[in-house]
Each structure stands twice: as structure tokens, then as C-alpha cells.
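Removed: one protein chain of the complex. Kept in place: all other protein chains.
Presenting chain A:
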Amino acid sequence: MNSLQVDKIIKNYGDKTAVSGLSFEVAAGEIYGLLGANGAGKTTTMRMILGLILPDAGDIRYLGKPYSKEQLSMLGYLPEERGMYPKIKVSDQILYLAQLRGMSRKDADQNLKRWLEKFQVPEYYNKKVEELSKGNQQKIQFIAAVIHNPKILILDEAFSGLDPVNVELLKTTVKELRDGGTSIVFSTHRMEHVEELCRNITIMHKSNPVLQGSIKDIKTKFPKERVIVAAEGKIEGLDTIPGVQRVVTHEHGGYELRVDSPEVGQSILKHALVQGPVNRFEVLEPTLNEIFIKTVGESHE
């Protein structure tokens, strides 16, 4: 049985539809990507999962059970807009939030020390949040979301505003949580993170789920339209090959071509080989970024 089951949830605000008929399931130890442009209904979906808003129709189940107060202690939430009490000590507020989630103060204290140790910032225990840098505040915020060992974790834009070192650190931590059996709902605008972390995704557009499934399946649905070719010298006349839409010359050698269909790749290779040895040739599957823009951008018109 999956940890989190969302079944055809619908939410209307007045005559405006925020989420319409969304269904998905997250297994234990899985990171599920929830993608969509701004205002597509991601936050509303997350708020419904968190029990802040009741769906107008549909059903959300946590380990098979409907929403109840007991569910709260197994949920963890990292909101998009970060916020902590600026003038209160890190330890005080994290322990407070952990206690609200039903943890004992002693256990929470042990967990907090362990997490601070893990992030290599044990000295923050007694510091006020306003004394910390933005990136470090975000680490504290992350700790606040996971301090009570939640079974279901909701991360809204978890890595925004972090430097690459800290992104790596948090990404590793998220993977460890996943491997520990936590179900994670993950929302971001950074597609490379989704490709790295998520097994299944939903792309939402204007309150509707427009694309759902595993990343692998989704990618096979989209034609391979990019070809990379590189040789020692210049390759002339690539743009004259039928089926080639656009040629981009890379600064450090090589060409990136956009083609009508994957088969055009073969004629590109033939064309290049005539002019000399080719040291790189690849027909690329579409990136999630392209798929996203295609899905959301096209239906936008």
C-alpha cells in the first residue's frame, strides 16, 4: 500500500477552479515531483495534503487512512516562503515546532543536535535565527520540517536560494530520507533536480494535471529532436540537410541541431562523415525542461 494516495481531488475557490481532478500515489521511499507554472495549483494541492484545506471532492489517504489529527505528526512540511521567528533561539523554536508535532522535548532535543551535527553547524543551537545567513536559515528550516521523523514529507521549492554546495548537501540529505523510507512530495522549478531525484511526476497546468507518469515513460512519449555532432574541423552545410530546423554552433567545437524526427540524425551523421572523422555523435532524448516548456507553453496559447 502506498503511503500517500491522492484520488481525484477537486478544489474550487468561488467560481475559480484551483485543482481539478488530480490523482497520484507516492510509495514509501519515493520522491514524487509536482511540477507546474506559477499559479498552476501546486500550493493548493500541498495544502490539501497537509489538511489545511479540505478538497471539495475526492479523497486523500495517508497509509490507507483518511485525514485526522493523528496524521499531523507524520507529516513534514517545508513551505515555499521560508519563515522562522527571527528573534528566538534556534533550539527554542525547533523544539517548539517538534513538540507541536507531538514529540517529547527530550527526543526533539536529541534529534536537533544530531541534525545540526550533520549539517556541521552545532554552534547554531543557541543562536537567534536573525543572526544566521539566509542559506543557514534555510538549513534550520529544513531541520524544522524533518525533526519529528515524518513519514510523508512535503518540500515546496526546497533548494531555492541556496549555493551549489548547500544544494548538494540538502540533496544528499533528501536522498537519505528517501532511502530511509520517507515518501516525499517535491515541487520545484529546477528540472535538473527533478530528473535527478524523482521517479514519477505530475505536470500541472491551469489546475489540470496535463502530464503524469514516470519520467522514463514521459520521455519516450516525446520525440528525440536534438542531435549533437562534433568533428576535428568544421562541418559545412549542416543547415542544408532536409529535416534540420536549426543549427547552434557551440563555442568549444561541435554543433547542436534541432531536427524534425530522430531519423534525420542518420543523414546528419552521413553528411558529417563525408567531410572527415566524427569524434562525437548523439541523438539526445528531450530534457524535462523542454518537455515542461512544450507541455505548459504550447497549451498556453
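We adopt the following convention: a residue touches a chain if its C-beta (ideal position, glycine included) is under 8 Å from a C-beta of that chain, and two chains touch if they have at least 3 such contacts; residues count from 1.
Convention: contacts and distances are computed from a predicted model.
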item	value
Candidate names "ABC transmembrane type-1 domain-containing protein", "ABC transporter permease", "Transketolase" or "Cytochrome c oxidase subunit 3"; UniProt protein name, chain not shown	"ABC transporter permease"
Of A:L72, A:V210, A:I228 or A:L269, the one touching the omitted chain in the full complex	A:L72
Contact with the hidden chain (one of A:Y96, A:Y125, A:F222 or A:F281)	A:Y96
Identified contact with the non-displayed chain, of A:Y85, A:F119, A:F222 or A:F281	A:Y85
Hidden partner interface residues of chain A, rising order	12-14, 47, 50-54, 69, 72, 75, 77, 79, 81-88, 92-93, 96-97, 99-102, 144-145
